[in-house]
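Removed: one protein chain of the complex. Kept in place: all other protein chains.
Per-chain residue numbering starts at 1, and chain names A, B and C are given in the order in which the chains are listed.
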Amino acid sequence: MSNAVAHADVHGGAHGHAAHHPKLQHHFETMEQQKEASTLGMWVFLLTEVLFFGGLFFAYMLYRIWYFDAFAEASRSLGIGLGAFNTAVLIGSSLTMALAVRAAQTSERKATVTWLILTIVLGCVFLGVKVVEYADKFEHHHVPGAHYIWAAEHAPGEGSAGAAASEAEHAAPAGGDLQRLTQIFFSLYFTMTGLHALHMIVGVGIMGVITWMAYKGRFDSSYYTPVEMAGLYWHFVDLVWIFLFPLLYLVERHT
Amino acid sequence: MSGHVSPKSVYYSIFGALMVFTGITVAAAFVNLGALNFPVALAIAIIKATLVVLFFMHVKYSSRLTKLVVATSLFFLLILLAETFMDYATRGMAPPLPMLQ
Amino acid sequence: MLDTLKLPERHYLNNGHGLKSWLLTKDHKRIAIMYLISISVMFLLGGLFAGGVRLELMTPQGDLFLADTYNKYFTMHGVVMVFFFLIPSTPAVLGNFLIPPMIGAKDLAFPRINLLSLYIYWLGAAFFFYALFSGGVDTGWTFYTPFSSFASNTNVIPTALGAFISGFSSILTGLNFIVTIHRMRAPGLTWFRLPLFVWAHYATSLIQVLGTPVVAITIIMVFVERAFGFGIFDPSRGGDPVLFQHLFWFYSHPAVYIMILPALGVMSELVSTFSRKTIFGYSFVAFSSLAIAVFGFIVWAHHMFVAGISTYSALVFSFLSFSVAIPSAVKVFNWSATLYKGSISFETPMLYAYGFFGLFLIGGLTGLFLATLGTDIHLHDTYFVVAHFHYIMVGGAIMGYLGGLHFWWPKLVGRMYSEFASRISAILVFVGFNLTFFPQFVLGYMGMPRRYHAYPDEFQVLNVMSSAGAGVLGIGYMLPVIYFLWSLKRGEVAGPNPWGASGLEWQTQSPPLTENFTEQPVVHGEPYEYTPHVAREANLV
Partner (left out) sequence: MGSYGIPLFPEQASSFAANVDALYIFIVSVSAFFALAVTIAVVAFGIIYRRKHDGEVGARIEGNLPLELLWSIIPTMISMVMFGWGASAYFEMRTPPAEALQIYAVGKQWMWKFQHLEGQREINELHVPVGRPIKVTITSEDVIHSLYFPSFRTKMDAIPGRYTQLWFEPTKTGTYHIFCTEYCGTNHSGMIGSVVVMEPAAYQAWLAGGTTEGTLAQRGERLFTDLACNTCHLDTGKGRGPSLQNIVGKPVELADGTTTTVDEGYLRESIINSQAKIVKGYQPLMPAFQGLVSEDNLVALVEYIKTLSPTATTTQAPAAPAPPATAPTTNTPPVGEKK
């Protein structure tokens, strides 16, 4: 029929002389093909992640332009020190990750394990700092929703229309708008950092498995795909934070 | 079977560059650049991201297909951002009636 | 000759028995069969909800069900049909089963991820069933805010999470296909030798991986609003509910092409096989699939022409919307030209293909009314829209899916179904479908809004016609269940290539071996090659 077919005995032919690598799955013909498939699959997955965060990114951009003052105000309430520290931690973990992959490429088992453990430690430091930051938000009622309160000195002009009007007579500063609009900032803050942290947690889990595998000596220069793929994922998570940090912490710091 | 192995020095220098850019972006936030504040912050983030993608994620040494996937994701992200923004940027504008009639 | 045929001794269905051998399988064919069973159940459920809707609309007063019940029926009809039937239908069943043998591979690139996608689908469905049994949901399948975030008091969260989770199943299927098509092709099988079915699935997969994450994040944003009281789209805190619609339709418009593109791929196979002729303008048909996928992403706001978007962007989106019409038209013209000087026979799959022609033409052409600004203002959210998308998503996508299922059924199970019964069902589906949905175009232009529980008296005649058609359509859809089940034990043994079709998947036994081929095939010729010599050989197999 069409696609006129001939049958080539692959196993006995082209690759017959090379023994199968133990890690070669049955449906692939060569290790090269298997590695290329994994790499492509991982990149396509990261592509979906880009669009996943892209939707949030647009929502952030829109409201930042609309409600710049509220965003600047809310952003100033975030601890820039912790944010910058976390950025450094995450970039550092990317370095250790890259070195772990390199160590696997060069069959240095001990180095691989060490770098991976360092990566996990740095990831946990990041998450720990995040916990501290979140706790602070809960304390200050900066979690959007029914209990949200924007700073006390900006007491919201809630109450009846009459009360609001009389407040206007006293020319008291009204926090009503900030009470509403900063909630948008914090809604985005929690959604963005929350999803990022979730990715971190998943990442730490994956790293745990990879570290264990590396410890067992599963990887060498002929097969290190899992380390490399986990590395791609880890770098991507770092990449997201590289954008989140200036967007959330550095809206406007000079006033 | 083995892919490109970068020298360790590459990773250390990229790490250094990333830290320097982080410092710059924090410093820039405390300077009033007027309308430039946001573009500068975004530009630095994009530079940092590019470094990570090219060197840590090895795209510089990857196949054309990988590069294509990266480009595709950016292209469709751009469609999402640009076309949605088009709506918001032109709301409230009067329709160009004279043009059409 | 045929009566001497026997089922092969060893094939994927008898390679392992018992529930465990199915639930832990990594075989793409077994996973496809499990998908087939799952989506058939969901189709039945969605059909029941549709039946409720059509029953209610036989009378104008809204006297059969309570308004809330009716609202839940059409919502759950939409959710089930879109997220749990149409999106997985052709890709997860036929694509899953056929792409590896079509490209001469033993399996998809990531068999475990393939199985994972099925489990994720089940998990999503479980969330939906939880929502269903705890009272249902009434937001419409579109989950528009602020209704879904703050106004509805039904089970929005489990339903939305169900849709969110099943989205990952769709992403993983698409990812698997992309990698498989790139990396697993047999030696000699270049891109332009691929079956058009594979091209169509490649384009579909692109949409799945590019679009689904955006709807996922959108659902997350609704989720945090509803679950935690966050405010992202909340107008009382300064949010913009129209932003939800932008993000939602960025996925949900291309999602229509997730449903229809695989059906277009099936069409190419059917038209070519049953006219024993190479497809006319192969590269145009192949690239029109990609064009539909890419253009599909730049037109979404035509769902929002009256939603308060800017006049300028409405103009741009209307203009771009016409760009999708062209590759669709090119496909139809090329299939028609393929029939010219063919050797055409009308077995059941070809009847479905002919039915598809009619319904896809109407569905596609009525899209022009909705891309055109002047008419869309009047038609938006009326029954015209309902009729239009049912012509595409039911007329087109399900005709393609059923056509494909009838075409490849002998490959799936190794046996033939009753040709007589299947022809009856193909005709019933076509007639019933038109009777159901054509009156809705008229209703829509008359101004009947969609999602109405009760309606003014003057719309009744057309609504009764529509409900009557739905009855015929229901019978048409039920018949295949019966004769397919019957064929499992009693059907004639089909042999490897009952239709004399080209394509690698017909080169192997039916049902195929677990590893599809005994030896790695190598491809030398062009696709869809029919020579008299080969045709004779096919019938002698």
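Quick note on the criterion: a residue touches a chain if its C-beta (ideal position, glycine included) is under 8 Å from a C-beta of that chain, and two chains touch if they have at least 3 such contacts.
Quantities reported herein were computed from a predicted structural model and do not represent experimental measurements.
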Identify the residue among C:F164, C:Y282 or C:Y417 that touches the chain left out of the display. C:Y282
Return the single residue from A:F28, A:F52, A:Y67 or A:F219 that touches the missing chain. A:Y67
Hey, which of C:L55, C:A325, C:A421 or C:V493 is the one touching the hidden chain? C:A325
Considering the whole complex, not just the chains shown, which residues of subunit A touch the missing one? 62, 65-69, 72, 157, 160-161, 164-169, 171-174, 176-178, 180-181, 252
Take the complete complex as the reference. Which residues in subunit C touch the chain that isn't displayed? 62, 67-68, 71, 138-140, 144, 146-147, 150-152, 235-236, 238-242, 275-278, 280-284, 305-311, 314-315, 318-319, 322, 325-326, 329-330, 332-334, 336-337, 339-346, 354, 357-358, 361-362, 365-366, 368-369, 371-378, 380-382, 442, 445-447, 449-456, 458, 461-462, 530-532, 534-536, 539
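Everything below uses one rule, namely that only the chains that are shown with their structure count from here on.
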Would you identify the shape of the chain contact graph, picking one of line, ring, star, complete or other? complete
Approximately how many whole Å separate the CA-defined centres of subunit A and subunit C? 33
Between subunit A and subunit B, centroid-to-centroid distance (C-alpha), Å: 16
Multi-chain contact residues (two or more partners), subunit B: 65, 72-73, 76, 80, 84, 88
Going by the contact rule already set, what residues in subunit A reach two or more other chains? 36, 40, 44, 47, 50-51, 54-55, 58, 62
Quick check on the complex: what are the subunit A residues that touch subunit C? 1-10, 26-29, 33, 36-37, 40-41, 44-45, 47-56, 58-59, 62-63, 66-67, 143-146, 180-181, 183-184, 186-188, 190-191, 195
Residue numbers on subunit B that touch subunit A, as the complex places them: 1-3, 5-6, 8, 11-12, 14-15, 18-19, 22, 25-26, 28-32, 37-38, 41-42, 44-45, 48-49, 52-53, 55-57, 62-63, 65-66, 69-70, 72-74, 76-77, 80-81, 84-85, 88
Okay, in this complex, where on subunit B does subunit C touch? 65, 72-73, 76, 79-80, 83-84, 86-95
